[in-house]
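Contents: one structure, followed by commentary.
A protein chain is absent from this complex, but the other protein chains hold their places.
Every chain is named by a letter (A and B) in the order it is written, and numbering of its residues begins at 1.
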Amino acid sequence: MLQEYRRLEGSRIAAPDSALAIAMADDCTRFSLRIAEEGIAQAGKAFGVALPKQIGGMTAAGGRLALCLGPDEWQLMAPLDERDALEAAFAALYAKVPHSLVDISHREVGIVVEGRDAALALRSACPLDLDEMAVGSATRTIFDKAQIVLIRQGQDSFRIEVWQSFADHVWGILQAAGREIALEI
Amino acid sequence: MLLIRCPYCAVERPEVEFAYAGEAHIARPQDPSALSDEQWKDHLFIRSNPRGTHFERWRHIHGCGRFFNAVRDTVSDKFAMTYKAGLPRPSEAEIGKARS
């Protein structure tokens, strides 16, 4: 197999005393699933995890993750080697429940932002009220000039999903925010 | 920066997540070829531009992606209400209620 080009591979942003740790997430399988409401239950079966019905909702099991980003839109995430199986499962569903499943594994990169000041680092360019963002929720939003999907994995743990070519920009701002946090300024 | 309530997400979000998309309730004619040049011109180019209550379309482009409709005051800039695409134009009474 060919050498994959991974943006920002090995890059790290850190502040002392576990205030902040930012790193690129491992590769994974990603699909954008678009399906009408009546198909949600069956799509959940095909995915192996019931799909969240509320925008912002997130469900997870066995390394698979489903984020509801719009009224008929989900981002499905799974381990790398499950790509083909998932594609086949949805293909089997298509005739009965038409939908759109598009591989976006390479469209996005993940940036994991963790630590006591994780939310503070994000607030450098994210206009959302992060105090109001529940653990286990996800939303599309904007980070400076880049559109992102923001996932709150834990109280002090976030993951940004962003299109490849916007990742450098997001990273640059997180770096600046990380410096401020390290300097406590 | 305005706060806009997305009727699909059912939350208020900052304006930077949204894009304006022109006047609302201007449906594309079912059969444009049946329209006279004059009627087609009106459909394409003529907009109401009121001072005060304005019905307009917005898109939660950096959110759920949905187009929706809004009632906004062009003097104060503020939104009175938002509602899903396809719903009828709200009445004066409904707008008044939303404002209060």
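Please note the rule applied: a contact is a pair of C-beta atoms (placed from the backbone, for glycine too) under 8 Å apart; a residue touches a chain by one contact, two chains touch by 3 or more.
FYI, contacts and distances are computed from a predicted model.
Missing chain, UniProt protein name, picked from "ABC transporter permease", "Cytochrome c biogenesis protein ResB", "FAD-binding oxidoreductase" or "Sarcosine oxidase subunit alpha": "Sarcosine oxidase subunit alpha". The missing chain, though absent from the display, is touched by one residue of A:41, A:61, A:88 or A:102; that residue is A:102.
Within chain A, the residues in touch with the undisplayed chain are 1-6, 27, 32, 34, 36, 72, 94, 98-108, 120, 123-129, 131-132, 144-146, 163-166, 168-169, 172-173, 176-177, 179-180, 183, 185. Contact residues of chain B toward the unshown chain are 1-3, 14, 19, 21, 27-28, 31-33, 35, 37, 40-41, 44, 57, 59, 61, 65-67, 76-78, 85-86.
By definition in this document, only the chains that are shown with their structure count from here on.
Separation between the centroids of chain A and chain B, computed from CA atoms only, is 31 Å. Taken in their complex, chain A has these residues touching chain B: 55-56, 69-71, 73, 127-128, 139-142, 147. Taken together, the chain B residues at the contact with chain A in this complex read 1, 8-11, 13-14, 16-17, 62-66.
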